[in-house]
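Notes follow once the structure below has been shown.
Of the protein chains in this complex, one is absent; all others appear in place.
So, chain A:
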Amino acid sequence: MDASPILSARGLNKGFPGTKALTDIDFDLRPGEVHALLGENGAGKSTLVKCLTGAMRRDSGTILLHGQPISPASTLEAQALGIGTVYQEVNLLANLTVAENLTLGRQPRRFGLVDRRAMKAEAEAMLAGYGLAINVNRDLGSYSVAVQQIVAIARAVALSGKVLILDEPTASLDAREVELLFGVVERLRAKGLGIIFISHFLDQVFRISDRLTVLRNGRLIATTEAAEVDRHRLIAMMLGRDLAAQEAAHAPAQLNDAPGMLSFRGCGRRGAVEPFDLEVRQGEVIGMAGLLGSGRTESAELLFGLSPRDTGEARDGDRPLSLASPREAIAAGFGFAPEDRKTDGIIADLSVRENIVLALQARRGWAKPIPRAEQTRLATDYIRQLDIRTPGPEKPVGLLSGGNQQKVILARWLAMNPRFLILDEPTRGIDVGAHAEILRLIRRLVAEGMSLLVISSELEELVAVSDRMIVLRDRRHVAELAGGGLTADRIVDAIAAGDAA
């Protein structure tokens, strides 16, 4: 098993405007191993894969294939070198037949025309050994996603044959289909291929992987034999809880005993998040922790009325609260800075000023415009207060860096003076400086009496700012930690508990 690596990377760096996606990554893939790549969203997994496959240009570092430096400029070039990739969404053509998909671009020809018989034979030969009994002359789209995945793998293996990268291949498969896929992966491993496996499902990672590499914030956290690490340590590595200094900064004694302001009882939505209770007191930060897909964002969207709850009730003091739409939530004094800034947050073509006044203007209604001078005053105010780096309020917000876009969205909500602000991953993908400023801002807002719900994958930072912590697992609120019990260790325990069962 200790063969020399088939594919390795040394000192890989990649930066995007406003953030560093990969910092000095070393990575080795041995022949005949399944190597899992783990990390939360934005950890750098897909950036690493894209650098390896030439889909993205690295800034510096070397990539070696069989000890020879390579520099693929495109996925096609990487494929020719021997590195094939299969993505979560099958990128084959559903309206062509399986055989056509398998031979696309190099169909056998006879007298200048496609030789259908030879094509069928070749396709069947390619699929031999995958344990698939399918008719290669039927449309690929008529088969299940699992079969399509395997066809995609067969094509990738036939075209490349040394390294296979599987990017979230099991995300939309059921348990039986996952086994079918893993059977194929095991067979390819036995044939000596090096396989990189990206997945969020830890059970599957432990089931199939020989080694695993954990990334966080674009840095290599560890590469280890899968057998030598347990679930608890793995989660701890993914979420990060090694900043003892930061934890000390948190004073767990300050238990907020203000009376409840908002209360949610049995709020849930089928398929999104199980019914949960939540009490929000004035001037407190509630943290929300959990792995990707655990129902964190779904909980936030429910509270904000974006996807209305189908069970439970919300109360404001002793009055019932209707939260059927974001408009109602905003009228009740809520604000929500979503996780995906680009698609859910900013209005890219509009200026910084227009983005900042948008929610305020929406509440006033179209007929009562905020005077232009007042808009400019608000915008310049927040640009100064939050230190938004822009040449001026009239700059289209889409041209700013991620951290500054996030600040513009925060400004939009601060201008509304909300009493309950939900921040979903407020520090994701932004540079270290802006990061610290946003954490400072959170503390300041709470000191001024605002209540916040902060969702984050950055455990240590979440522990540092939160008064209480809700832990989610499998779309369920499984634990609430507060006071002395609020430590990163306890959170990891709560997240890992169910997975182990």
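Just so we're on the same page, contacts are C-beta pairs under 8 Å (C-beta built on N, C-alpha and C of every residue); 3 or more make two chains touch, one makes a residue touch a chain; residues count from 1.
As a working rule, contacts and distances are computed from a predicted model.
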- Task: If you had to name the missing chain as UniProt does, which of "Peptidoglycan-associated lipoprotein", "Simple sugar transport system permease protein", "Aspartyl/glutamyl-tRNA(Asn/Gln) amidotransferase subunit C" or "Tripartite-type tricarboxylate transporter receptor subunit TctC" would it be?
- Result: "Simple sugar transport system permease protein"
- Message: For a quick check of understanding: of A:T170, A:N404, A:T427 or A:S466, which residue touches the chain that isn't displayed?
- Response: A:N404
- Query: Of A:N41, A:T224, A:Q361 or A:T487, which residue touches the hidden chain?
  - Reply: A:Q361
- Residue among A:I134, A:A158, A:A222 or A:A348 touching the omitted chain: A:A348
- Task: Taking the full complex into account, find the residue in A:H232, A:R315 or A:R389 that is in contact with the omitted chain.
- Result: A:R389
- Task: In the full complex, which bits of chain A touch the chain not displayed? Write them out.
- Result: 17-18, 304, 306, 325-327, 330, 336, 338, 343-350, 354, 358-359, 361-370, 389-391, 395, 399-401, 403-404, 412, 431
